[in-house]
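Heads up, the thing below is written out as structure tokens.
Here the complex is missing one protein chain, while the rest keep their positions.
Labels for the chains are A, B and C, by order of writing; each one numbers its residues from 1.
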Amino acid sequence: MKAHKVTMLGTGLIGDFYTMTLQGQRNRDSVAVVYSRSEQRGKAFAERWKVDTYTTDMDEAINHPDTDVVVVALPNHMHEEVITKIAQAGKAVLCTKPLARNAEEAKRILDTVEKAGIFAGYLEDLAYTPKTLKAVKSVESGAVGDVLWVRSRETHPGPHSAWFWDDKQAGGGCIIDLGCHCIEIIRNFVGKGNRPVEVMCWKDTLVHPISAEDNAIALIKFESGAIGQFEVSWTFRGGMDLRDEVAGTHGTIWLNHFLRTGFEMFTAAEGNSYVAEKSESSTGWLFPVGDEVAELGYVDMFTDMFNSMEVGINPMETFYDGYVVNAIMDACFRSAETHAWAPVNLDWRGGHTPRITQNPTMYEGKVVIKQETLPDGRVKMILKDPATNEFSDQVVGTVNT
Amino acid sequence: MKAHKVTMLGTGLIGDFYTMTLQGQRNRDSVAVVYSRSEQRGKAFAERWKVDTYTTDMDEAINHPDTDVVVVALPNHMHEEVITKIAQAGKAVLCTKPLARNAEEAKRILDTVEKAGIFAGYLEDLAYTPKTLKAVKSVESGAVGDVLWVRSRETHPGPHSAWFWDDKQAGGGCIIDLGCHCIEIIRNFVGKGNRPVEVMCWKDTLVHPISAEDNAIALIKFESGAIGQFEVSWTFRGGMDLRDEVAGTHGTIWLNHFLRTGFEMFTAAEGNSYVAEKSESSTGWLFPVGDEVAELGYVDMFTDMFNSMEVGINPMETFYDGYVVNAIMDACFRSAETHAWAPVNLDWRGGHTPRITQNPTMYEGKVVIKQETLPDGRVKMILKDPATNEFSDQVVGTVNT
Amino acid sequence: MKAHKVTMLGTGLIGDFYTMTLQGQRNRDSVAVVYSRSEQRGKAFAERWKVDTYTTDMDEAINHPDTDVVVVALPNHMHEEVITKIAQAGKAVLCTKPLARNAEEAKRILDTVEKAGIFAGYLEDLAYTPKTLKAVKSVESGAVGDVLWVRSRETHPGPHSAWFWDDKQAGGGCIIDLGCHCIEIIRNFVGKGNRPVEVMCWKDTLVHPISAEDNAIALIKFESGAIGQFEVSWTFRGGMDLRDEVAGTHGTIWLNHFLRTGFEMFTAAEGNSYVAEKSESSTGWLFPVGDEVAELGYVDMFTDMFNSMEVGINPMETFYDGYVVNAIMDACFRSAETHAWAPVNLDWRGGHTPRITQNPTMYEGKVVIKQETLPDGRVKMILKDPATNEFSDQVVGTVNT
Partner (left out) sequence: MKAHKVTMLGTGLIGDFYTMTLQGQRNRDSVAVVYSRSEQRGKAFAERWKVDTYTTDMDEAINHPDTDVVVVALPNHMHEEVITKIAQAGKAVLCTKPLARNAEEAKRILDTVEKAGIFAGYLEDLAYTPKTLKAVKSVESGAVGDVLWVRSRETHPGPHSAWFWDDKQAGGGCIIDLGCHCIEIIRNFVGKGNRPVEVMCWKDTLVHPISAEDNAIALIKFESGAIGQFEVSWTFRGGMDLRDEVAGTHGTIWLNHFLRTGFEMFTAAEGNSYVAEKSESSTGWLFPVGDEVAELGYVDMFTDMFNSMEVGINPMETFYDGYVVNAIMDACFRSAETHAWAPVNLDWRGGHTPRITQNPTMYEGKVVIKQETLPDGRVKMILKDPATNEFSDQVVGTVNT
């Protein structure tokens, strides 16, 4: 049994979530060093989580001898610089999402860690929710047949820190903040070897007085013909809407990670208790989640990261995945500009996925379009004559009812 | 109390649904004449519904002296011809959806009935579901603020009659069959005076051996900035998925018309009982609906049609609406061809809708981006300096907790 | 097509619901005369619903020559007197639930209408909700096998009129107000020929300053061995909770009539709009119902009443049913007093229902208790040796996995 000591870079909401997870339950790993730009926040964080060392010196934090893993929980525009330092320190790096502000930056980061040969994990927590993991496994075992369509939706009333709203620091608005999650969820369902070919994206700034987009929808076409669809918004009312849907040739999956998970509470009592991340009110009907860090995937994510590190294999979510996500988001921004589909430009390593196959059944020389049993037991077929392309209804038999 | 006698043109599934509704509960109206292309089906229909007269002669059916209203429940390619006859007969006409195969055809139909001065109702049942009617009323009363986004989804394993699958007769595939519903639902939510400006559409034939599309997604941009999104499919597994979602500046609406309506049944018993339209199985967990014709809007639709006819006003859904729907679908097909957004070309009668307004609050000379109360009671604002466009977090006070 | 003219006795909430239904959609029947104890309320009601005649003279209302049907929508303690008058008038009578304050009174009412030979319908709307009708039909067709258990729950924050809270007028508290619904729902599921044998009831006055019970739970044992369970309360928070659950040897049914029917709305907007009967708030997450009078069964109830009247048969819900319900409620009150099970005393007309049967399968001379397929494909049986009554696990084979 090996335990890891972590340097945590950043003390915002995500730093808290990460540390709560790392040091939660009966976990063996822990944060030993924390870096904050602010001494005050660093100190408070160290007290809150019983962390030995806090510092405002980035280099000290990264190179501190007590730790073997560095977690990057800093604003997007700082990722490249600090990951370069971590690579130089030769430590394992785990970086929050998105990997970078754009694919070019992401590619340089990817090259840096690959050159340094360090372990690098992409902290895409929502690909690791227990429901998503189980659903992806079902899809891989054929439970829904060929995947045709994946919808991933993440919407809430907007992020909690100033820098998210500034597209210079963040690289964009809700596409960058939320779309990165959706894209990677979609990729896990359609298959990571399924090349994203082109993208159609609508974005607009409808409500907030900012220049970044606060609403966006995109379609991502994959090599197999499957379509991914993401919907992101910083203007949603009613909490945080986190849902995924998958349609395949033989099945359907619907996941709801937040607002309808079997926990419903009505309260008319006065109070100010914490309901859940981005919950909007504390009276009336509320929809809390049980264990947020578990439901949001943090627990399984760090388990995969540390276990992979120890075994010496890639984690499920790598920096390459982060780079692909950035490339797709780049295409989204281009599509919104050109008002048309935009190709996804990337250095693809995933091989080829064949087109979803159609295997029409034949009946008496005609193509069977549909077969159904009528209420009275007659079995009806809709047939197409391949010669004439004429369609017809035909009763082909009767079953006992 | 006035009662109407109806000529029903067509004896397919939709003719049954219409007649079941018209003659259901304690309704006063009834079908007196039915036309079918097949004598056998006409006779069976007349017996099933106790209809006095059946005929295979279209003109006889339309001009029969017993009836004052003609309902068109025939394949799309027949609409123009029969509505022309009905206009000549000077009777009220109620036409199933879609109005036509394309906007040009729809416009000619519209012109025909307007010239004849007859009452014309567009039988868009899903705009009349009790949930939709109530939700639209809530939206109109301001319950969700300005509408930003509407998603309407209709997917199932494919229609029951051969002609639907033949794009020559139908005018297209699932866009024509299902998209017409979604578009009109979306229009009711964003406001019928909100001009549809342009459309982006993806369509593909992924599963069925047909030339029409069996899957499609489209975005419709409205003059206000609101976005409509429809998802239609003939390849969905698990029943019929009929859902609408509305997001506004101040609220959210989620409607589920079919699969999750508070009726859940598990059965391990053998059987072949009818569960609901397009249900896929008769064992395991099933999700029936209570009263299908009521839940699907048929009851409120015919009530509006006959009541409007008697009062001498337009029904909620007119042939003009049907024409707008066709114009939007035309734009969908063009967008899919050009691989880019396509303008909606139509003779617009709906006036102008202003852009969704942003009303930023100010705090000490800065724009308030977000305000939230932290768990410890501190009230935090995210602010933007209008001079520098810099964003900052600022604690502005404390509330009792 | 026959249309009925109704005398409505009573102008409270239930009178409104009845009239809204009777005169709703394209219905042919209508209210022609209304009686109210208050001239002002009678006049307002007549204007609201366009009723020709209003009066404060009960005899005039009942005997008015314009009407052939009298609907009793008055407080419980008035039922016997007015139904006696209606019987003398020889008109059809439809009486709201409960039929009476106790079984003795109910029996006298039943005798009165049977002696007079008039049509008498028991207005138990919740037995007629479209979901309940469909679910009962599924149960009758064997979809859940033998019914083992039925739970019916009706709870809300309390009724809208003063007399309900006064047990002298009402005959009790929430058992009388709500339990009557639950009991009849349960009877429809276990079978009306299934004799209610004995009852165990807890009741208490936990919150309201009244002498009647504001909370109660009861178990009803039926001749077949099936158990009914009702939960009623006037102290529920969050709206109106109307749910039914059925468990059978081969299946399960869950019905939710109000709070989760596929209509979900979040609103942060100010407003005071009507959401649904007994909704508690008008902001936050709300759960409206589509068409309340349809969802609550009023539409199908009146259809059955008038159709049965015209055909000359008993409606689904008769005064005898109302009497059985009163007899069960009487047993509830006795059980609460004696702190033990109490027999249901009634003049039973329903015949006999055999005990739910056990049909054990045998395997190699042992009784099969359970068979299951393990994840690795082994088929395991749990067996009981009938000679020794010893239980054992035994792997009996393997299936392909």
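What we mean here is this: a residue touches a chain if its C-beta (ideal position, glycine included) is under 8 Å from a C-beta of that chain, and two chains touch if they have at least 3 such contacts.
What you see is a predicted model; the values in this text were computed from it and never measured.
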item: Chains in view that touch the one left out, judged over the entire complex; value: A, B, C
item: Per the touch definition above, residue among C:23, C:235 or C:353 touching the missing chain; value: C:235
item: Touch with the omitted chain, as defined above, among A:122, A:266, A:333 or A:391; value: A:266
item: Omitted-chain contact residue, chosen from C:119, C:165, C:298 or C:333; value: C:165
item: Among B:90, B:284, B:351 or B:377, the residue in touch with the chain that has been omitted; value: B:284
item: Sites on chain C contacted by the missing partner chain, in the whole complex; value: 144, 148-149, 151, 155, 157-158, 160-163, 165-166, 200, 202, 204, 206-211, 215, 217, 219, 221, 225, 227, 229, 231, 233, 235-238, 241, 247-252, 272, 274, 338-341, 356, 358, 360, 367, 369-370, 372-373, 375, 377, 382-384, 389-393, 399, 401
item: Where the unshown chain meets chain A, residue by residue; value: 1, 3, 25-30, 129-131, 133-135, 138, 141-145, 250-257, 260-269, 271, 273, 288, 290-291, 294-295, 299-300, 302-303, 306-307
item: Chain B residues that touch the omitted chain in the full complex; value: 237-239, 266-268, 280-281, 283-287
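The criterion applied here is as follows: only the chains that are shown with their structure count from here on.
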item: Copy pair chain A, chain C: interface residue numbering same or different (half cut); value: same
item: Approximate Å spacing (C-alpha centroids) for the pair chain A, chain B; value: 32
item: Chain B and chain C, separation of their C-alpha mean positions in angstrom; value: 35
item: Chain A: positions in contact with at least two other chains; value: 237-238
